[in-house]
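One protein chain is absent from this view; the other protein chains keep their places.
By written order: A, B and C. Residues from 1 in each chain.
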Amino acid sequence: MINQPQFYRQPEIPGTFSRWVKSFNKNKLAVSALIVLLVIILIAIFAPWIAPYDPTAQFEELSSPPYWYDSGNSKYILGTDDLGRDLFSRLVYGARLSLKLATIVVLISATIGILLGCMTALTNIWIDNIILRLTDLILALPSLLLAIVIVALIGPGLPNAIYAVAIVLIPHFVLVSRNAIKHELNKDYVTATILDGANKSRLFTHSILPNILPSLIVQLTLAFSTAILEISALGFLGLGAQPPHPEWGTILSESYVYITIAPWTVTLPGLAIFFTLLSINLVGDGLRDAMDLEK
Amino acid sequence: MIINLFNLRLMRLLKWIIISVLLAGCNFHETKSVKDNVLVYCSEGSPETFNPQLSTSNTTFDASSRPIYNRLIEFKPESTTIQPSLATNWEVSKDGKSYTFNLRKGVRFHSSHYFQPEREFNADDVIFSFERQKNNDHPFHNISSLKFGYFDSMGLDKLINRIEKLDDYTVRFILNRAESPFLSALAMDFASILSAEYGEHLLAAQTPEFIDVHPVGTGPFQLDRYQPDAFIRYKANPDYWEGKQLLAHVIFAITPEPSLRFARMLAGDCDIMAKPLPIHIKAAQKHDNIQVISQPGLNIAYLAMNTQKPPFNNQLVRVAINHAINKNSIIKAVYRETATKAKSPVPPNMWSYDQSLIDYQYNPELAKELLLEAGFSSGFKMNIVTTNAQRSYNPNAKKMAELIQQDLKKVNIQVNITSFEFGKFLSYTSNGLHQSALAGWVSDNGDPDNFFSTLLSCNATHSGTNAAFWCDHSFSELTAEARSKSKLNERLIIYKTLQKTFKEAAPWVPIAHATQHFIVNSRIKNFKIASNGGAFFTNVYLDNSNKKSHNGD
Amino acid sequence: MHLLRLENLSVTYHSNNGDFPIIERLSLKMDMGEILGIVGESGSGKSILALAIMGLLSPKMSMRADYINLDGQDLMKMSHAQRAAYVASKAAIIFQEPQASLNPCYSVSSQLDETIILHQGGNNKLRKSRAINLLESVGVTQPETVLKMYPHQLSGGMNQRVAIAIALSCKPRLLIADEPTTALDVTIQSQIIDLLVDLSKAEDVGLMLITHDFALLSENTDRVGVIYSGQLMEHAATENILSCPHHPYTKALLDSIPQLGDRHIKGSRMFALEGNIPAIDQLPVGCRLGPRCPQAEKLCVKNQKLKTIENYGKVRCHVAIAHSPTQPKDKTS
Partner (left out) sequence: MTKIILRQLIIMLLSLITLTIFTFSLTRFFPVDSSITGNANVDNAAHLFFHYFDYLKLIVSGDWGYSRINGSDVLKDFLLYFPATIELSFAALIISISIGLPLGVFAARHKNMWQDKLIVSTTLVGYSMPIFWWGMLLVLLFSLTLSLTPVASRIGFEYDILPVTGFMLIDTLISNKPYAVEAFFDALHHLILPAIVLGTIPLAIFTRVTRASMIEALSSDYIRTAKAKGLATSRIIWVHALRNAMIPIITIIGLQISVLITGTLITEIIFSWPGVGKWLLEAVYRRDLVTIHGGLLAIASTVIFINMLIEITTYLINPRLRLQK
């Protein structure tokens, strides 16, 4: 600015990351959801210190309602289930279990999915086509159905449920990373980098990766909530975690029998799943908006 | 070409459709006249077949033998006393080897769109029904993939020498040896009488397998329509020999999920609910229009330890497990006090029960010492196999397994629970693949032999009903001896000895004898429970005088 | 009699961070059949002015005015619905992107027909012949074929002709053309402008031609308004402005037109203003042009008023007024 008078100030242009943070912070709903999510994560981490009892320990009081009921017992804040296990402790340990399982699932599927996605995007058109066809097919199928079939084939139980959900989530990562990379590859700046003589790995780490990161982050949160939902759905259907594991879906399926007699054993675990999912989805939505991504 | 679906008029139409649907949902609570002579029974599962010869499951009997068929002689409801049915009277020879039955005249088989009988019931039908099960060359012997469970396991193929038709209305059974429970056996469900004429008809049509699918019997109801896993419809048999039933229809609403069954009961969708959970019994007492009908069951729920597999080949370990399990807490949590604690293989209301038998007391410390003695100072890992199906002797085997898991943890035994669907559970355990299993038994004929030889004899290890695979030859011989005696006293003495032997060997942890319950709408009158826990719809009627509104209290 | 008179029109943008003025106290006059050019950079608010007159502002904006007199009626005194109906019958607008401003899901005939039903009605046959006439009048050579087509099947110029036809179908007294040629090829541009000017003259329709391109205005308009950052900077007869621009901004705009052929002085550089038009949340104090103005001085920090210069027009710049150039020509309105 050659002749700009000093009394006029120049606007600042913030960096990408701080712009995301600023934009995310503006979304009050997303910020409060993030806080809730952090609380849930803390509960999961510190479960042994937070839970008053062992999640499988059985007490004398069977199906004791939460303490705010007239017949409630203050020893058990959220009451006990039909075997006299403290529901609060079970839910707290359930948070630990659910988050742990979801993390494992997402790690497995993200690693495999992103690797496959990069491979397909950066290699020849035939492999790309084949993998694309396959992921399209799998994506068209209902993921829970596929997970159920996989569990049915390899047998019910926690490890198998994890594999099933992870397998089901892989195509999402393949597709998202592949599309994001392809999209970036077509842009002029990448051509410019290639013309500048960058090799493939440098091109990938310095030019492409930073630009596909937003899509991957959003896909990660999405996968995380899907993983929690499907693991608990499998648990509910009796195909995932088996009792006495305090998995939320498993607790729900166990207590469905008592819906008429002890409704809190149905409402509370569901509420836990619901709030976790809601906060993850809100955070994901906030991230998507902040990073200005389209669906 | 453009389908302009989205104009205003269509939107308005859509709005009206929604409103009318919602209204339809709301204003539909007037009492239903259709229900006035229809009984809806919420049953616990689909029958495997409509032929009781091919089953050992009460679910199948409820749906087949009791409504559709009759037997020569039958148990009175609520008891194990025998009464005439298709046979009006009978005679037993002095050597106990020959049974002669005089048959009822004027009994007609069901007439339906798939079969119209041309003659009445006679001796040929009796012979047909038993020959099918006994004779390997009978054209109907091999048509089903299912086995003649009771006939074979009770050894009737070896027991019955031949069946003679003396005339159209007289039949004689000749046995190879004297056997006192034989008469009870003939009153059991598998001894139902099928139509020989229908059999010929099906053979001619080359569809013999229909005999088990489209049943023709003489019973009070005939099959109307069946949709697997959904419902069974029966209609009253207009020609029933005792007179047409007051109920026009009986409908089985197949509802395996017990809480759903109870919810349907509360909503008035069901008139009778099978196998309520113990908690439902407590909850049902709060409602005026429903009542609980119960009867002590002739059953046992037990933990069978596979004595062929370590560590349960060691008697000390088995006793230790007996000491380690807290039956009281199981009866409290699983049965909600609707069962009695078990110590013998037979239930207390069975005539051979030994009151004086001493049970192993709950004592984890003693259990630990016994384990130490047996060489398991640091405990061991074991597997319990259960079923996720609800059984009349065990409302929730998975829960029971979890409780046992907790108890055994206290004596350093790590328990792993595997739960199977019931059919899978049976095949798994009868092949002896399990280390231990939560099994159970319901008496079929009120005879203690049904427990001792079926569950604990060496023969039963082959047929798979001996879930502990415990084979004590002297024990087995004694059960055979008791069977051949006709005097009750002599048998009683043997059974008491057997119970003591059983207790010492401890192949099981006997856990509980469950009380049988049905929850019944108060408009149902004259509903009775069979001694084996099944439901009787014969002579049931409805009292609609105080019609309650559909949405109840 | 004036076709359009605005007095103190202000448009405010309501955002989460507060309210910002987009147009400030703008006054304008247009005669019947007059061609008025509105010129300014992108973001100056000239399109908003058009939308405000048509009543098409987004819900995030609100407008105030002492009065907006369109063909003898004050729009500000009407209810919302009345106003919409009245404006639609008196004025029409065409936009920058001809393809985007037509609904991609409907054929030309249905979009044209819709307005004909609204304003003239008549039976199917009558309406069709009217549509064909309209298309012919905007220079479409095969109106029958074009009627059956969808916007994406037509070229940009053709779409703009269709848009003009639709605009004309309500027989407007005022036609606002908001950058009607920016998105078009250069060869098509002049065709469209000529068409608009011819139509305006033939049917005595007032034409408000909004553009950022002074070159377009110079030959076709009667008068020109220069807008910068929501304010009218200069408003005068076209020849006056061309011959003797007062406002530094107008000068800068005129200087930035590349001269071709004879008019091009060899070796001269094209003039360009430094910087950008200020963002609405970062308006400078005083004169809006201040930070970019080559003639800025300390007094510019004070608010500038639009003042009339005899025999010339109106100018908002105290420097320009103080150093008012020599005799302007005679003609003023």
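Things to note:
In the analysis below, a contact is a pair of C-beta atoms (placed from the backbone, for glycine too) under 8 Å apart; a residue touches a chain by one contact, two chains touch by 3 or more.
Only a predicted model underlies this, so the values are computations on that prediction, with no experimental measurement involved.
Every visible chain touched by the undisplayed chain in the complete complex is listed here: A, B, C. Summary of contacts with the chain left out: across A:Val21, A:Leu137, A:Ala192 or A:Leu213, the touching residue is A:Leu137. Within the set B:Lys105, B:Arg162, B:Arg177 or B:Arg225, the residue that contacts the chain not displayed is B:Arg225.
Here the missing chain is touched by one residue of A:Ile148, A:Ile162, A:Ile181 or A:Leu203, and it is A:Ile148. When the missing chain is restored to the complex, the residue among A:Pro48, A:Pro210 or A:Pro263 that touches it is A:Pro263. Note on the undisplayed chain: of the listed residues C:Ile22, C:Ala163, C:Ala177 or C:Ile192, the one touching it is C:Ala163.
Residues of chain C in touch with the missing chain: 51, 54, 56, 58-59, 84-85, 87-89, 92-93, 95, 97, 100-107, 114-115, 118-119, 150, 152-153, 163, 166-167, 170.
Counting the whole complex, the residues of chain A in touch with the unshown chain are 29, 133-134, 136-137, 140-145, 148-149, 151-153, 225, 229, 232-233, 236-239, 249, 252, 256, 259-260, 263, 266-267, 269-270, 273-274, 277-278, 280-282, 285, 295. Where chain B meets the omitted chain, the residues involved are 1-4, 6-8, 11, 14-15, 17-18, 21-22, 24-26, 28, 32, 34-35, 38, 40, 48, 145, 224-225, 227-231, 233, 249, 251, 253, 255, 257, 260, 263-264, 266-267, 269, 388, 421, 423-424, 550-552.
Definition applied: only the chains that are shown with their structure count from here on.
Look at the CA centroids: the one farthest from the centroid of chain B belongs to C. For this pair, chain A with chain C, the centres built from the Cα atoms lie 52 Å apart. Measuring from the averaged C-alpha position of chain B to that of chain C gives a distance of 89 Å.
Touching of two or more other chains is recorded for no residue of chain C.
Annotation for chain B: no residues touch 2 or more other chains. By the touch criterion given at the top, residues 56-58, 62-63, 82-84, 238, 242-244, 256-261 of chain A touch chain B in their complex.
Of all residues in chain B, only 257-259, 262-263, 266, 277, 279-280, 282-283, 329, 332-333, 388, 396, 398-399, 402-403, 405-406, 417, 419 touch chain A in the complex they form.
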